[in-house]
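My questions will all concern the structure given below.
The complex appears here minus one protein chain, its other protein chains still in place.
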Amino acid sequence: MSAVPVDLPRWADVALVPLVSVIAALFVAGLVVVGIGENPLEATALLLRGALGSAEGMGFTLYYATNFIFAGLAVAVAFHAGLFNIGGEGQATVAGIAMAIACLAFSALPGFLAAPFAILAAAAGGAAYAFIPGWLQARRGSHVVITTIMLNFVAATLIVYLLREIIGKPGSMQPETPNFPAQAVLTPMHQWLAPFGIDLPSTPLNTAFLLALMALVAVWLLIWRTRLGYAIRTVGANPRAAAYAGISPATVTMIAMAISGALAGGLAVNEALGVQHRLVLDFTAGYGFVGIAVALMGRGHPVGVGLAAMLFGVLYQGGAELSFDKPAITRDMVVVIGGVLVLFAGALDGLFRRLVASVLHSGREAA
Amino acid sequence: MDLLQLIAVILDSTIRLSIPLICAAMAGLWSERAGVVDIGLEGKMLIAAFASAVAAFVTGSAWVGLGAGILAALALSLVHGFAAITWRGNQIVSGVAVNMLAVGLTIIFGNAWYGQGGRTPSLEGPARFGEITLPFARWAREHVPGLGLIYDEVVSGHAAPAYIALLCVFITAFTLKRTRFGLRIRAVGENPAAVDTAGISVAGLRYGAVGICGLLCGIGGTYLAVAQSAGFLPHMTAGRGFIALAAVIFANWRPWPALGAGLLFGLLDAVAIRLQGVTLPGIGLVPVEAIQALPYLMTVVLLAGFIGKATPPRASGLPYVKER
Partner (left out) sequence: MSSVLAIELVGISKRFGPVAANRDVSLSVAAGSIHGIVGENGAGKSTLMSILYGFYEADAGEIRIAGAPCRIRSPADAIAAGIGMVHQHFMLVETLSVVENVVLGAEGGAFLKSGVGKARAALARLSQDYGLAIDPDAIVGDLSVGLQQRVEILKALYRGAEILILDEPTAVLTPAEADQFFALLRALKAQGKTVILITHKLREIMDVTDRVSVMRRGEMVAHVATAETSLPALAEAMVGRRVLLRVEKEPRERGAPVLEAVGLSCRDGRGTETLKDVNLTLHAGEIVGIAGVAGNGQSELLEVLAGLIQPSRGVIRLGGQILAAADRHPARLRDRGLMHIPEDRHRSGLVTAFSAAENAILGYQHDPAFGSGPLLSPARIEAHAREAFAAYDVRPPDPALKTAKFSGGNQQKIVLAREIERGPKVLLVGQPTRGVDIGAIEFIHRRLVALRDAGVAILLVSVELEEVMALSDRIIAMCGGRITGERVAEQADERDLGLLMAGVTDEAA
């Protein structure tokens, strides 16, 4: 172990290291499965079959992946600006609240306007709620990590209050809003594709998935092809150089956080507008945190984020199927895998890079 | 119920609700004073709560539970230390990982072993920490007006880990201020290079602090599952680790103020529970959520520098790399 950074060829850096950490994480998960007395190989087979073995399974997998794409992109954009946004959960929650209010207050909007309006409301809500810690960091020097954590809890209590007192469904004991107007909700993919002669089983997969794919492309464009993206990356890599180049780190911090929050709002769009058609408590279900794993594993690049989101989609859907057959292996396994991945691909990145470097090196010497 | 009685009851539950916060706050204080940022307090308490509940159930001894809780939290501490100290990884990322691991592992193993959706079986008798009645509590209540009641209700009648936790505050404050180890911890969190050139191992000190952090989280988690409740529930820490983090910030990384902040946040919680469903004249139904959100909001406002100023140890969050 020395202070000299490990120098790896680009392909190893972007592909091999994340791959090795994924394999190591799955191996650890396998050990946990063994620990509770199940056969990990059998579990893996069941998991893969459940996630990818049928059109229905695939539909669910992509639906989950949609959440992870949004959550992962939110973290990734902030990363590029050198910011660690742990507030995805809270931002998604506020996005959901904004969207619910927009849907319920403007229920008379015609169909072609209602859904875009709801989506914009979600993005604006998430952006606004992320802008607060961004502003606090830029103007008051408060560390974004701590403020986003705290604001997560504030959002969590806010939604409880609002669902119970203000926007809750009258007469319902459940913490939920009334159903959104039918013209506002997103179309399920199986209905959307039916006119094209594509026959899919009914799954929660909806057009928010297409939105997520567009977000992947848009983030790629933003980060690597725009002047703003250049400014974001400069601030993230070297704030002094940014100041020298006439880029204001403070402004970029606020903008990047707002974009990050807007992306987190995609979670609300998929869950509330796409599937449940109303706002329920805890709809974020920890997706925001798994997004950190997705972003780390994807190395902050949209292609990586997309692949990592798919992996977690498979794990989520396969995990759900698996827990039918093996009640001992609950879906919380995914959280464990996520945790191990965050550890391996994030905090222990140095260890894995060294590992890969030494293997490559000895391979070269043997050759 | 007269006013004094009401106050006594609220203060009593304040202490009960504060103990986990105080433990975790001391834990975070040790870690951060040594320069290792820890947002994984929550996860460490959670896994300690689980391990202690399981061990107490299996052995029938609350004290064995405490030992198991401490060991489990220590294990996660070492994971954090390994990533943050040995491999100079991102400490925030590592903390997130610790929290996720704790949430997942507790539910999976709880469910696999007991099949109750992650709960552990109910603890009874010596498997749970009972309330300790301090000497003269009953007598004071009857013979000393006012103070006697407070003594019996508030000071007396808590479980053993609660008294241990309060003792830990004293030990923390004393050790940091007056011992060699404490001086070195304070130094390493501010300027690790100074410690290194003085011939002291930076990593050794930081591992020490992270270990103490695990120990204290272990006590806090055990208190939750084996004293306050009678077993483990999934997600039972419910953000207490983060409130503790807030308490540390509030206290500007000092032990006694951290105790104060822990008690304050405990009081807020106690009041919120007390006011649940209560309709006050003029206000209507009390928005309990507002009180619950207060610790978090106060922390954000504090961090923004609108009231006072929070100055973390200078080297906290930064891995130590020798300069060339």
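Order as written gives the chain letters A and B; numbering starts at 1 within each chain.
We take it that a residue touches a chain if its C-beta (ideal position, glycine included) is under 8 Å from a C-beta of that chain, and two chains touch if they have at least 3 such contacts.
As the structure is a prediction and not an experimental result, all values here were calculated from the model.
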Options B:Lys44, B:Arg141 or B:Arg184, residue touching the unrepresented chain: B:Arg184
Just name the one of A:Thr234, A:Thr253 or A:Asn270 that touches the chain not displayed here. A:Thr234
Which residues does chain B use to touch the chain missing from this display? 178-184, 186-187, 190-191, 193-200, 314, 322-324
State which residues belonging to chain A touch the missing partner chain. 4, 221, 224-231, 233-234, 237-238, 240-241, 243-247
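We adopt the following convention: only the chains that are shown with their structure count from here on.
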For the pair chain A and chain B, the C-alpha centroid-to-centroid distance in angstrom is 30
Per the contact definition, I'd like the list of chain B residues that touch chain A in the complex. 39, 79, 82-84, 86-94, 96-105, 107-109, 111-113, 115, 118, 239, 242, 245-246, 249, 285, 287, 289-290, 292-293, 296-297, 299-300, 303-306, 321-322, 324
What does chain A use to touch chain B in their complex? 1, 3, 32, 35-37, 84, 86, 136, 140-143, 145-147, 149-151, 153-154, 157-158, 160-161, 165, 286, 289-290, 292-293, 296, 327-330, 332-340, 342-343, 346-351
